[in-house]
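For this view, one protein chain was removed and the others were kept in their places.
So, chain A:
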Amino acid sequence: MAAAEALGAARYFTRWYKADVKGRPCEDFCVLQHSNRICVITLAEAHPLLQPGKTITSINYQISPNCSRLQNKVSGKSKRGAQFLTELAPLCRIASSDGEEYTIYSFIRGRLIEVNENILSNPALLQEKPSTEGYIAVVLPKFEESKSVTQGLLTPEEYKEVLLKRQNSSSGS
């Protein structure tokens, strides 16, 4: 599935990864950055939510009593009114049937352009097509930060090594 998905809309984007976010094992994310600096936030293939047997029970964009990502409204070319996100701003929380709850972060400093409302009505999208139709949100970094926002993230090759190490250590123990 993941290999086939590499084509399609996502082929115009550069991939950046972050592994074990906030020290939580295997909570990996993938940012797809277009050459026009637009970033799409997605779950990486290794994320616990994408493992066989997981069932998503809820997706919540209300990240605090006063802040819902669904309230985000942008207008005009300059995207006025967008919520501004720092690297560790939460985008949503996703609960699974085994009682776990996962927080999805932005990873990218920038303006929140849109969140994916399609996964609310069809959570299966998130698991079936995590890097295309199951995306979490679209973020637009500041023009002057369009290069620096991905600093500290892993390239696909670096991420592959992380996955390999993970595999070795788990098979070794």
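In this section, contacts are C-beta pairs under 8 Å (C-beta built on N, C-alpha and C of every residue); 3 or more make two chains touch, one makes a residue touch a chain; residues count from 1.
Simple rule for what comes next: contacts and distances are computed from a predicted model.
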From "ER membrane protein complex subunit 1", "tRNA pseudouridine synthase Pus10", "Anaphase-promoting complex subunit 2" or "DDB1- and CUL4-associated factor 13", the hidden chain's UniProt protein name: "tRNA pseudouridine synthase Pus10"
Per the touch definition above, residue among A:Ile38, A:Cys67, A:Ala95 or A:Leu163 touching the missing chain: A:Ile38
Selected residue (touches chain absent from view) among A:Cys26, A:Ala95 or A:Ile113: A:Ile113
Chain A residues that touch the omitted chain in the full complex: 4-5, 7-12, 34, 36-38, 40, 74-77, 79, 113-114, 116, 118, 125, 129, 132-133, 135, 138, 140
